[in-house]
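What you see is the complex with one protein chain gone and the rest in place.
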Amino acid sequence: EETVKIGYLAALTGDWAAYGQTEKNTAQLAVDEINAKGGIDGRKVELVVYDFRGRQEDAVNAVRRLLEEDKVSAIVGANASGINIATAALVNRAEVPQIGTVSTNPMVTVDRKGKVRPYSFRICFTDPYQGKLIAWFAAKELGKTKAAVLYDIASDYAQGLREFFIKSFEEYGGETVADEAFKGAQDVDFRAQLTKIREAGADVLVLPNMGKEMALIMKQARELGMDDLVFVGGDGYAEFMWEIAGKSMENSYWINHVSPSDPNMAKFFEDYEAKYNDECKEFVNGILGYDAMYWLFDAIDRADSTDSVKIAQALADTKDLQLHHATITMDEFHNPLNKDGIVLIAKDGKGQFFKKIKPE
Amino acid sequence: MSAYAEGIFILLLINAIAAMGVSLLTGFTGIFTLGHAAYLALGSYTTAILTLDYGIAWLPAVLAGGIVAMVVGYLIGLPTLKLMGDYYAIASIGLAESIRLILENWQSLTNGARGLAGIDTFTTLPVALSFFIVMAIVAFCLINGRFGRSLKACRDDHVAAALLGFDVAKIRVASLSISALYCGLAGGLYAGFISFIQPMMFDMLKSTEMTAVVVFGGLGSMSGCILGTTVITMVTELFRPISQYRMLIYGLVLVLVMVLRPEGMMGQHEIGGLLKRLFRRGGDRS
Amino acid sequence: MATLIQQIINGLSLGSIYALIAVGYSLVYSILMFSNFAHGGFLIIGGYLCYFALNSAGFNIWVAGFGALIGAGFAAVATERLTYKPIRERTSVTLYLLIASMGMNIVIENIFVIVAGGRFRALPPVIPTTPVHLFGNATTSALDLISLVTAFVFLGGLQLFLTKTKWGLAIRAAACDLRVAGLMGVNTSKLISIVFFVAGLLAAVGGIFLSVRYTLYPQLGMITIKAFVAAVIGGLGSLPGAVVGSLILGLSEMLTAGFLSSQLRDLVVFSLLVITLIVRPTGLFGKDVKEKV
Amino acid sequence: MDGKKPLLSVRGLEVSYGAIKALLGVDLDVYEGEIVSVIGANGAGKSTLMNAIMGDVARQAGEVSLDGKPLSSKSFQVVHQGVSLSPEGRKVFAPLTVEENLMMGAFPRQDRLEIHRTLAHVFELFPRLEERRQQYAGTLSGGEQQMLAIGRALMSTPRVLLLDEPSLGLAPIVIKDIFKELKTINEGGMTILLVEQNARQALMLSHRAYVLQTGRVIMEGPSKELLANPEVEAAYLGTGHH
Partner (left out) sequence: MTAILELDNLNKFFGGVHAVRDVSFSLEKGELAGLIGPNGAGKTTIFNLITGVYPLDSGHIVSNGKEINGLRTCDAVGLGIARTFQNLRLFKGSTVLENVMTAGQRHHRYSFLEAATHLGRWKKTEKTIRDEAMEYLEKVNLAKDADRMAGTLPYGHQRRLEIARALALRPELLLLDEPAAGMNPEEVQALNGLIVGIHKEFDLTILVIEHHMELVMEICPHVVCLNFGAVIAEGPPEEIQGNPEVLKAYLGEEVE
């Protein structure tokens, strides 16, 4: 009988290894689950995972290999916009759909001329949308007016989010009093920037960064005695941050795709722990990877074919699909339409659901 | 050839062009660099910007990339090439990181960390192969002759070289400029291969890889650096399925070659020379 | 004014961590004349050993810390014996050592990626990080003061050892010519092992401080690059240079980020490096013994 | 000498550098209290012999023993066993001062007071070194460095002193002094194995001598006999200007 081959592009080594490994695990979890149920319409799923070290040239070769040697029907990953953009040309030429997990750059699914790339998809927010969510939350929900941003200048994700946050925040009538940067892979000390932010009198600090940096920044800010400053982050929240920053995290917010305390996700966390004997701490990547797989399963089911062109069409036609973490509908640019922002709050030593937002 | 194999082959050719540039500087001139990814970056950004924003055809854009890298190499070389040994190596890290920082900060031109997308994928196999062949011929010609000898003289003993009339500083700068040209051209082709470039692609890891490949192949051997590129590319590619262990294996291979054959795979020899010797020995026997 | 003081304190504290790393790196450089890029590896070995001893084995900080120092020391010695020694014995080109050390760094980093996962971990606050108030408004943490003191204690001890003892002299002689040092009756293998042990130990101290201050992950060794830059500004192989360079680097990073532009922080740092080297090609304290022609 | 056991004995020593065979089975004996010289053309293998005795280059075959006990193959242990070398080409520690270089020579010794006595003795022998005590060795003139290398080897007060071309680059007056001094040192009980290009003077100083040619001993005997040997005269002594 027919099997469906799905490729997965994960950063198993290099700077993003922590995220990549979790994604690989959750993708495998999803595959095992579907196969245990007899596959998709009787089709067993086979997962081929390749590492790309967090590097474009590696990713390009990995994708070429997935397309040419493994002849996969679809590809999930990577967890970085840069990688998806670099591989977009390949998958679109080969007419094999690719789903970015946390690839938020608009260019992932549209080309320079603003035309949608037919075979590129994403399951996460886009930068403009998420930037707007954060700005909305800071300005309208928290009522802050003086924002500071501290972002990773070497990260496309952080640069994108920062830009769109500032734009929207100013539209909502706020003022950006400090716009500071650091260098992601190397810098671990942010006290200089924080001191400056303290001087600028910001009342909210927006951190469009990854977990490690956010945690370090929060910890160092509290060490500098900046007790009143409120932190708002994007979807970089991860459980391990508590180990680094501990109490400094309390009462901070993240505008996320999903909450770890979401009852819909409880089973996922249990299964993960049972299978890997480890907590799923990088859960945003984990869950998006996991649900990207389920989205794909659904599309294959609807397409009733392992033909990649048909699968792509089914992906594009997705409407009100109930996944584990959200219900998604594709817009014309292959982005999830007006996905709810899940606000997390750090309370009592864990990240908890705070509220759902959707800006006007 | 499958597109996968072709992709690897193209990448290999591009890497080999860059490796020849590094080899010229590190192997033949004795200047150890840990920052040559910067010239790759300059080449690819120039090419990308010229083709995307100014609509210039790819060939002149790639050439311009090489020239920009060369000019920057020249300007950097003038003040810094009097540094010796590890001092230059560490300085080159700094210089490369600075260039990367400028690329990250100069949003209007480079789009910062988010990179430039949608570059024409003009680097097809014939293109990469032709560039490689031309560049390899030039490299082999250059080192076999007066230029090669003067590089080696400056590498082995700069005082004696000066007394033979070589302006050591000038030769070092010339070597860096040509080496930057190679890397710049490779960078342009690279942009045309990946179609998307970001500053973080040209980080220190990339730089050290470029140098490691050259040492791995044999300092002072052009064919060595090509062989080195091939082996390292193959090793990383072959072990893709056992991905977690891939970098570990890469590191181990690097260490093992240094331990077992510190002079690199080819030592100072060229393939031609080895073949000739083999041939001669065979001739003796008969 | 308060900001200035705060930034200076920030800078000194960052500098002191660089110093701990730079001193070990400089020490190895002074004897084998190559930049040991595996130093970052030793650092994470120290960090992880301490982490696992505390968390998995449940030792107290003193036992765990001590174990981590010794463990990293031995790891450094093993690295030297297994990889550098065979190379040293075959060739005098230090470049090969450098490449091997980069290889070792990749190996160590990835061993931890496999064994411990790429995840970020935090050491429990075994070294107090409580805020300490200085000069009124300015704040620092106890850890910063401890790391500054530790850096100076280790440096002072090493400096005394190198200049005042016979073995110190032997180290300096070996630094210049290993073979001839052997001809003087110095057991150079043992000597180098000692040096690597000390370097590994210092790296582990740095690793533990870094893990507590920041976080622990396989790529933490990257920070050694800044420490190398500091050592080069100070003059390779000079221990006081390593410390002064580190403090200068820490200060200029913080002052740039604080008063110029955090976006350009590293640009200023690296320009400082290049300018220092252009003015003084062997760093601030580097010995500039012109070779005699 | 028959019946007496040699202090330093070399048997069947072979050394090669890659494909180049530098020593092809050398036998050599040095008895207690002797000065033995080794002469031979460039590339004959003299320095290789000295370095192989020290364990500084690997011995492929053969044995080297001191007082009947085998000499270690590690150079630092050889020094502790009582043999020290003033190497060809000086090899001083350039970034260390003259005094530090000399103290390095005394590395195997523990007796502080005695070390200072030896140091005074070396300074007496080479007053120039005392003047330059604090100068970096690397900036000394060639001859000064040679003096330093000899002084440094003396500092360990070895049982057997190996000298590889001690007169290289030295002024005639210093050579005379050194040879005189070597005689005194020898009379004080130190055994010396000397490699020299200045064959005539070496032969005049030494008790016995070996002639090395392309890695083999081709002649040996009392120095006086070799000095008178017309073959040796023709090949190694030159007509000289004396």
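Here are some notes:
By letter and in written order, the chains are A, B, C and D; residue numbering begins at 1 in each of them.
Keep this in mind: contacts are C-beta pairs under 8 Å (C-beta built on N, C-alpha and C of every residue); 3 or more make two chains touch, one makes a residue touch a chain.
The shown structure was predicted, so the numbers you read here are calculated from the model rather than taken from an experiment.
Within the complete assembly, D:A171 is the residue of D:A58, D:A171 or D:A228 that touches the hidden chain. Only one of the listed residues, D:P70, D:G142, D:G189 or D:G221, touches the absent chain: D:G142.
Per the touch definition above, the residue from D:G43, D:G62, D:P95 or D:P222 contacting the chain not shown is D:G43.
Annotation: of B:L109, B:I133, B:A160 or B:L256, B:A160 touches the absent chain (contact as defined above).
Only one residue in the set D:E14, D:D27, D:D67 or D:E88 touches the chain that does not appear here, and it is D:E88.
Take chain B: the residues that touch the chain left off the picture are 137-138, 141-142, 144-147, 149-150, 152-153, 155-157, 159-168, 220, 268. With the whole complex as reference, residues 17, 20, 39, 41-43, 47, 88-89, 128, 135, 139-144, 146-147, 165, 168-177, 197-200, 234-242 of chain D touch the missing chain.
Note that only the chains that are shown with their structure count from here on.
Listing every chain that touches chain A and chain C alike gives B.
The chains other than chain C, kept in their positions, cluster through touching into A, B | D. Greatest Cα centroid separation from chain C: this falls to D. Chain B and chain C have Cα centroids separated by 30 Å. Mean C-alpha positions place chain A and chain D at a centre distance of 74 Å. Not a single residue position of chain D touches two or more of the other chains.
Across the assembly, chain A contributes residues 13-14, 21, 153, 183, 185 that each touch 2 or more other chains.
For chain C in complex with chain B, the touching residues are 29, 33-35, 82-83, 86-87, 90-91, 93-100, 102-107, 109-111, 113-114, 225, 228-229, 232, 236, 263-264, 266-267, 269-271, 273-274, 277-278, 281-283, 291, 293. Per the touch definition, chain B reaches chain A in the complex via residues 2-5, 7-8, 11, 52, 100-101, 104-105, 112-115, 117-118, 121, 190, 193-201, 203, 236-237, 240-241, 243-244, 246-247. Every residue of chain C that touches chain A in the complex is listed here, in rising order: 3, 6-7, 10-11, 13-14, 110, 113, 117-122, 125, 129, 131, 139, 141, 210, 213-215, 217-220, 222-223, 225-226, 253-258, 262-263, 265-266.
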